[in-house]
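To start, the structure itself, in structure tokens.
What you see is the complex with one protein chain gone and the rest in place.
This part shows subunit A:
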Amino acid sequence: MSGWDRARPSGTRTGRGSNSTMNERIPSSRTVRLGRVQPQAPGFRTIYCNDRDANLPVRFRGNSISTTKYNFFTFLPKGLFEQFRRVANLYFLTISILSTTPISPVSPITNVLPLSLVLLVSLIKEAFEDWKRFQNDMAINNNPVDVLQDQRWESIPWKKLQVGDIVRIKQDGFFPADLLFLAGTNPDGVCYIETANLDGETNLKIRKAVEKTWDYLTPEKASEFKGEVQCEQPNNSLYTFTGNLVVQKQTLPLTPNQILLRGCSLRNTEYIVAVVIFTGHETKVMMNTMNVPSKRSTLERKLDKLILTLFGTLFGMCLIGAIGSGVFIDRKYFYLGLHEDVESQFDPNKPFVVAILTMFTLITLYSTIIPISLYVSIEMIKFIQCAQFINKDLHMYHSETNTPALARTSNLNEELGQVEYIFSDKTGTLTRNLMEFFKCSIGGEVYGTGVTEIERGVAERNGIRLADGKKSANMVQEKGFNFDDGRLMRGAWRNEPNSDLCKEFFRCLAICHTVLPEGDESPEKITYQAASPDEAALVTAAKNFGFFFYRRTPTMIFVRESHVEKMGKIEDVSYEILNVLEFNSTRKRQSVVCRYPDGRLVLYCKGADTVIYERLAIGNDDLKKVTRDHLEQFGSSGLRTLCLAYRDLSPNMYESWNEKFIQAKSSLRDREKKLDEVAELIEQDLVLIGCTAIEDKLQEGVPTCIETLARAGIKIWVLTGDKMETAINIAYACNLINNEMKQFIISSETDAIREIENKGDQVEIARFIKEEVKKELKRCLEEAQSYFHTVSGPKLALVIDGKCLMYALDPTLRVMLLNLSLNCCSVVCCRVSPLQKAQVTSLVKKGARKITLSIGDGANDVSMIQAAHVGIGISGQEGMQAVMASDFAIAQFRFLTDLLLVHGRWSYLRLCKVVTYFFYKNLTFTLTQFWFTFQTGFSGQRFYDDWFQSLYNVIFTALPVIIVGLFDKDVSASLSKKYPEIYRAGIRNVFFEWRVVAVWAFFSFYQSLVFFYFVTTSSSSPHNSSGKMFGLWDVSTMAFSSVVVTVNLRLLLMCNSITRWHYISVGGSVLAWFLFIFIYSGIMTPYDRQENVYFVIYVLMSTFYFYLTIILIPVVALLGDFIYQGVQRWFFPYDYQIVQEIHRHEREGRSRTELLEVANELSPDEARSYAISQLPREISKHTGFAFDSPGYESFFAAQLGVYAPQKAWDVARRASMKSKPKLGLKK
């Protein structure tokens, strides 16, 4: 049924306002127009076909396309401009400029170097991405196409194609440009095209050439074609085209029916010949490409706030320093040379000016508080996360369609870890949009032995394991047909007691439909083109029962019937179709009046049970009752049902009716309505045959996935265009709703509403429905709240239909709707338009300020996908529209589990760590500088050497944090899925609350004090037995060493898992610092640097003092963090920590070998990609089982005399954490 509905979504919508405009905007073929239709350029273009010279003066654009952002020359200016649109970069540019002025305490290198490094990395990334786009373009541009040259087809690349060229496209080929269809191999000048790339529709569309041009098929003939096309200027309206073809002095009008758009492909036609009319960027599809609105993650937005806070802190620090400097400056410090004319920054006569200028000085000095490399690091981390982890995760690889997951944007990884609401489309997302004839009931007898997934799920929940029904050998497996019952197949129905009814049943299936057969007229090769997959499934079923519908003409239906007269006999029967009473959503039924070859007149009718039952003839109540039972039984197994009925007509009666019908059909006013009325007259006294049950197949693993997500605290809303019953059905099937839930149903299909609607006063209808909706909402809300106050009330579910939703979304009712729906565990919205989908999404996004995710597969989901925080497209199917608009593309709904619970959660965790760590390390570093300012008379003297400061962020502390951002994981992937509840931490955002930031800030405050005062105090005496003293630069080098060592060790302390990469990067960073300082203090550069640190490190490292300090300071500094973490872990453990503990004795290795076994079953190609995907992870040893410091577990164990096994990782870890306290009791 849903397919029928979808084919005519506008049928029942009589509403006004936004809905009615929707109806106008959306053509009945359920497409969404892309972008705004641009105003038509004045004039028209004239194209001389097959005549390049004649077209030359007009200079049409070539067919090559370019989607790159930059070209060779614009890259630098444009790329830089893009970079400086970031506030942080602009800030550093300002600082860099400031630092070239004399008020700067640091040489420009301090700021210019990190800035340029950051810019360099960003630009390289941009260049890389653009290069990929360029290659992509090149690949497209170099596709070959056959073009007519000198009476021959020459293959040339797409980009060489010009307006006016005559091209030949072969079957399944893509159209290289917008073409005018001239001729094709099909006899009647038609060709079939697939427009999946444009609108996601997979059914074929027919294009028909102008009759005049049908002959120009061969190259010889085509080369004679000389025509002139006058048409509109290029525009982006996909469904309109106006123009004329002037050929042989004749002007032929052109319509969209002759236009083949770029991006579509040719089907079921050997080849066609066409003229190029729009090329390259002027094609309609290219003019429709719009920039996908770029999304920023909420974490990043919070990060902005954090940065603003840092700016505030910076300002405060500078203000303190500036006031200090104004107060300090005094002529009494004669050694400062303040007695003569002094530059204004130090002029003791103008303390105010001094303060202002010092302010700028300090801003420059403290610029390190803003983590310049944060954004670029985050970008890199996310990029690698996407490219290496998400895209290469075999858990999200769908081998049937050969589709891996695809992260189309790398901005939103961590958003995946915080999703609270999922908005899901139904068809194609939850279900496969694959209708299979599954069961039927004929004459009170149920046929079909299959078990639906829903039944299986229910059974499993009740503890019964259903054996997978053995599929009998002779079972026909075909798309649309999944039925097995020996009593009906292969003519066996003849032996059934109600074989006559069976015959009627099959004939009804074979005749009463609007399906078009296509392809060879043999049962194997034929394909059915139907408005909905249901119909196709029914016709396919008839075929398999031996009633093969193979040909349709406007008046006849040809059916090859087997076993009718006697077993094994096959005959072709033609039925004359007299009238077709079409389906629409008010009638909910479809009838065909046909005449048998023997003159029998029959009306076959199929439709929803309610409407059919109303029109059945009196009597035969047993059958009706039994069939109704069957209908309910089918319905509860999640099947979609239709009732079939027939009626024999007498010729007289038919004739008189037919007159009325013809009259109604030819009436000009209210034709639809009149036709309906006439149909009513004949659709009476029907004889019930039985009913069909079609399975709307769920995607694989959907119910489990939904259950897992629900446990993770994610609420799932289903937004579908289907009707309410279907939607509820599927919701049941997916575990979204069950019988224990309290359901609130707000529907417009009530008697009261219908009554008003029948009166037809639109204003009144609107007012009335609004009132009704309001009443309903209020009632539900009150009820919901009463449940909410009780402790263990039932879970709530809301079902609402599109029409009610339209009114409920009204600003006055919106709040109520939101309150109600947020209290519900699941919400089902049915019969909603694409726009409403988006509205509901933004309602939650904006109204509830929760992170939303939309998932869908079709063009009608695009708006929803773009409206949500995260949009996910189902890929691997034919339509690409949803994928093109999405942020992530996965092949199956069930991959959401992996995407959210594993990758999303990890990304979120990692990003939080990265951000807080960046915040911490820069704050710590800058605060030491700040403390120093107090000791320098607030002059803004720098504590560290320029190079120390500039390389701190980009070299000495850069890599480890990136490693954490890539490899840190609290619990393994399988545990993440086993304990979906730990995902809730992300929803509550516990790892990036202000509280967390405050804790980090507190510790960085503490640590900076330790760094500064420990170093300065301990260095105030002679440094070794030679009695010499340290100077400023010696102290600062000492302090900087401690900072680098501590900050890097702090990173290890916060890791959940420590891999070889951690050691390498942390060790490498510390080593890099020492290497740097060794070289740096060993050389004298010739130009105007003051050789402050010359030889410093050599002297430093020759003292005991150095080693004692470098051991002491990290320990003291980290003691605070250590105690905090220990206490937190012991008394207020996070969920993930508990999970770590539960599984502390499991080695990651086991699951890895399991995975490898999986890998062995894969094809070599897959295995290779698997190996690639495993590369980084293979090395990752998950170690964070018990405590952040392994000492703990063993420590307590030792206390209790319990032997704690030494683990390899324990030893390795201990080695890396020599300076950490509390490892001792291990001995």
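The criterion applied here is as follows: a residue touches a chain if its C-beta (ideal position, glycine included) is under 8 Å from a C-beta of that chain, and two chains touch if they have at least 3 such contacts; residues count from 1.
Here is the rule we use: contacts and distances are computed from a predicted model.
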Per UniProt record, name of the chain withheld from view ["Chromatin accessibility complex protein 1", "ALA-interacting subunit", "S1 motif domain-containing protein" or "Eukaryotic translation initiation factor 3 subunit G"]: "ALA-interacting subunit"
Touch with the omitted chain, as defined above, among A:H281, A:K302 or A:R984: A:R984
Contact with the hidden chain (one of A:L336, A:A848 or A:I1064): A:L336
Which residue of A:P256, A:P523, A:G701 or A:G1126 touches the chain not shown here: A:G1126
Listed residues A:T449, A:Q941 or A:Q1125, member touching the removed chain: A:Q941
Sites on subunit A contacted by the missing partner chain, in the whole complex: 105, 330, 332-337, 339-340, 342-343, 346, 361, 713, 791-792, 932, 935-937, 939-942, 979, 981, 984, 1014, 1016-1032, 1034-1036, 1084, 1088, 1090-1091, 1094-1095, 1098-1099, 1103-1105, 1108-1109, 1111-1112, 1115-1116, 1119, 1123, 1126, 1130-1131, 1133, 1135, 1138-1144, 1186, 1193, 1195-1196, 1199, 1219-1227
